[in-house]
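One protein chain is absent from this view; the other protein chains keep their places.
Should a chain be cited, it is by its letter among A and B, assigned in written order, with residues numbered from 1 in that chain.
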Amino acid sequence: MKFSIQVNEGPYTHEASVSALNFIKAALEAGHEVFRVFFYHDGVNNGTRYTSPPQDDINIANTWSQLAKDNNIDLVVCVAAAQRRGIVDEGEAERNGKDGNNIADGFRISGLGQLIEAGIESDRLVVFGD
Amino acid sequence: MSTLHTVNKSSYDRNTLETCVSLTTKGSEVILIEDGVYSAVKAGNKASLIANAMGDVNFYVLGPDLKARGLNESQLIDGIKVVGYSDFVELSVKNDKVSSWL
Partner (left out) sequence: MSEIKKFCYLNRTAPYGTVYAWESLEVVLIGAAFDQDCSLVFVDDGVYQLIKGQDTTDLGIKNFSPTYSALGDYDIKKIYVEKESLEARGLTLDDLQHLVWEDEDEDWAERDSIILVTKDELAKVIDEQDVVLSF
């Protein structure tokens, strides 16, 4: 089956990201495809490369980047939610006059249409949030 | 259409489970994940929310979340099944869709 996942909360404050990661790993192990992970609301905060969590705990942002790289998963951060919360890639930095960008490897910023498309194209959409 | 419902909050904190159960149809399945697992403890005074619905709805508890919280199977309502993430994935495949109660 083709899965898409929606993550509504940022790393650490809510368990949502960890639940989503564990679900995705299990889905991949079972031979399913993960089409897209769409990050909405505070979920966009999963997409910053500037976190430095303690060494003895999971590095959530890096885990996402590695998972996406190893399994060719499309990680999409919602542009509107990202603009509100300051998750920026090069294009957004230029468009909005910001002096830098912070998007993590493997993530891209795009519109809400990507979430709807994920719902249309996938067999199952699973939402993790608060 | 069969639905797998997910509930991630304790019934002692939010009314999520109560609402979810009131909106399930016969044959639905509910998996308790994250803080939702606390609702499955039989000694709790909200255990009846699940016990009363078990005739029509199948209930599951995500094992890793249970274990993380220091709870074990013997504390749970009779008839509730403890499952792992691979079973969670299977349940989402077996049902026609997943409805997350947030």
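The criterion applied here is as follows: a residue touches a chain if its C-beta (ideal position, glycine included) is under 8 Å from a C-beta of that chain, and two chains touch if they have at least 3 such contacts.
Predicted model only: the values in this text are computed from it and were never measured.
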Considering the full assembly, with which of the depicted chains is the omitted chain in contact? A, B
From the list B:38, B:60, B:88 or B:101, pick the residue that touches the absent chain. B:101
Missing-chain contact among A:40, A:64 or A:107 belongs to A:40
Among A:31, A:54, A:97 or A:113, exactly one should touch the missing chain; which is it? A:113
For chain B, enumerate the residues touching the unshown chain of the complex. 1, 3, 15-16, 19, 22-25, 28, 96-102
By the contact definition given up top, give the residues of chain A that touch the hidden chain. 6, 8, 40-41, 80-81, 111-113, 115-117, 119-120, 125, 127, 129
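Criterion: only the chains that are shown with their structure count from here on.
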In the complex, chain A residues that touch chain B: 1, 3, 8, 15-16, 19, 22-23, 25-27, 29-30, 32, 124-130
Per the touch rule above, chain B residues touching chain A in the complex are 6, 8, 33-35, 64, 84-86, 88-90, 92-93, 97-98, 100, 102
